[in-house]
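Input: a single structure, listed below in structure tokens.
Just one protein chain is left out here, and the rest sit where they should.
Chain IDs A, B and C follow the sequence of writing; residue 1 opens each chain.
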């Protein structure tokens, strides 16, 4: 697996499609254990990303990631904005200088993103946040070079589904205390879409 | 027909019962072409009258009527308060000095009440107000001494029903313009109850 | 019906108690009445200003009591004019020898009760003058009927008459500026959803899910037209055009965008944006703008737009200081 500038642009265009398609669903999830805006926020932010990326000339994947980060940061708002912004900014820094981005560097980028978001959100695994999708995905990438896109989707999907059983202790869902159990975390779901989009890009490159 | 102090007290106690029983109905009528408070207002005012009359020692029917007038004036509010207040105040003045009140004097009292309320409300017959019940009832009384209580009820009831076909040009119902047609006037209905109560008192005296 | 109340028949008593409670430095309730008065009333040689009406329109009218505005507000039952005895008590409480001025909204009930109170006060030797506010262009201006209703424009009459009275002007002067204001002010409202009188327990009218009513009164009385709900901009255009068609507002104006009770302030500002644009296009200069809840109808959702044509005197009176909590300048 190698990620070119074009691949990375495709990644976010596909991710945007998923955010638009699932805007209502993400908002519904956030209605259950939040304030009914996650889909609205993500759809607004990714639409901006999708509007912007094709109009620019990027020299590197790092530059793409940086623009994604800055756009999400300034368009999503709420908790998700700075969190996704931090992830892609850290990733941008980590992959700087290698183009196209190789598997090892990309894995490293993902891990840096995870470390960044944990710090920013003061959240750890098991608190019912998007960290609960990013952590297992990073582990999955670290396991080996030779993986199938389907396995990535499966890993992210299982991780997302598992958030259902967790009681939230971070973010707005924490106010629901034990009543947060039984609902999938909206941020974990939007993260799942991001990895699903990534898998599609990888699949096309295979 | 002669009206004693006790008769007149009975009149208003009976009228109060009717206002309480029909509180919701009067309010419903006022909801259709007004602001949904006529039943509430009349029930509140007549309850006060009913609370007060039995506790006082009245020397004359005129005194009873005056107290009814003052109580309604200070407890009903809205349009109905000053209108009914005016009617019974004028009636009180007109019957002053004759006790018990004879038929002629009483008829005269009703007529003075009608004149007073027309003046106060700047309303005439045919404007879909309580004047449309009081005017025919006064005419009825003026027709002769020898009447049956049932005829009084019938006169008042017909008059009330006839307000249905009128387009309102006074009071809040006037805002409904042609849409006021087809609804009975709430104030005419409360006036009907007052005459129905009077008929019952007359019947008992027969 | 969902309301934060105790007894539906005691809402007015409970409310008046709660209006005074915690505000005893500035206002007081006349015992055993629903009359609220400035603590410093009566003020010697100042014209006393009294307004009032049914309750359910808060902050009208008690919120407008204060130096530079009202001296007393008479609080009636919900949507029901207060009675002459209560109004008389208010008049007596604020008469400082220079007479008392009554601001009355043009509803049969209010007019009758205030007029009777004025007669009683005059019989006791108090000079009383009044103005009847009828700013609602949704109602035909007919001398054969009750005529136009008084709605949100009333608040601007309070302000202007109040400022004039505070300046030490005579009863005749107060009346003159109040009448000028009434002549120059026009309003029109609209609603998305009805309101429920506590004692009635049910909404006083119904509107379909995508329906609105243009020209509605502040008691849910009918307006001009029920129709499909349109955009905020289209609503602003319709309301503003109806005002402009009724009166020549060329020159300087004050604008009031008034919430009816349940409408988020957000929506009032969206309406304001369009109203200001329309006025700018017509070269009408907005001298001052008010956006908020000034004259409500319980929890009705909707808004009204008021325009007041201003000359130099009215401008000055509009800007003078006011201590009234709901209209602090």
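Please note the rule applied: a contact is a pair of C-beta atoms (placed from the backbone, for glycine too) under 8 Å apart; a residue touches a chain by one contact, two chains touch by 3 or more.
Everything quoted here is computed from the prediction, not taken from an experiment.
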Chains shown that the absent chain touches, full complex: A, C
Full-complex contact with the absent chain, from C:147, C:162 or C:261: C:261
Option from C:55, C:86, C:181 or C:258 whose C-beta touches the chain left out: C:55
Candidates A:27, A:62 or A:155 - the one touching the absent chain: A:27
Listed residues C:37, C:303 or C:318, member touching the removed chain: C:303
Residue, one of A:37, A:132 or A:200, that touches the chain absent here: A:37
Which residue of C:30, C:171 or C:232 touches the chain not shown here: C:232
In chain A, positions touching the absent partner: 27, 31, 34-37, 40-41, 44, 73-83, 85, 120-121, 169-172, 174-177, 179
Hidden partner chain, residues of chain C it touches: 2-6, 11, 14-19, 21-23, 55-56, 58-59, 63, 192-193, 209-210, 212, 229, 231-233, 235, 255, 261-274, 276-277, 286, 288-289, 291-293, 296, 298-299, 301-303, 328
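Here, only the chains that are shown with their structure count from here on.
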Arrangement of touching chains [line / ring / star / complete / other]: other
Interface with the most contact pairs, given as the two chains involved: B-C
Where chain B and chain C are represented by their mean Cα positions, the distance between them in whole Å: 32
Where chain A touches two or more other chains, by residue: none
Residues within chain C bordering two or more other chains: none
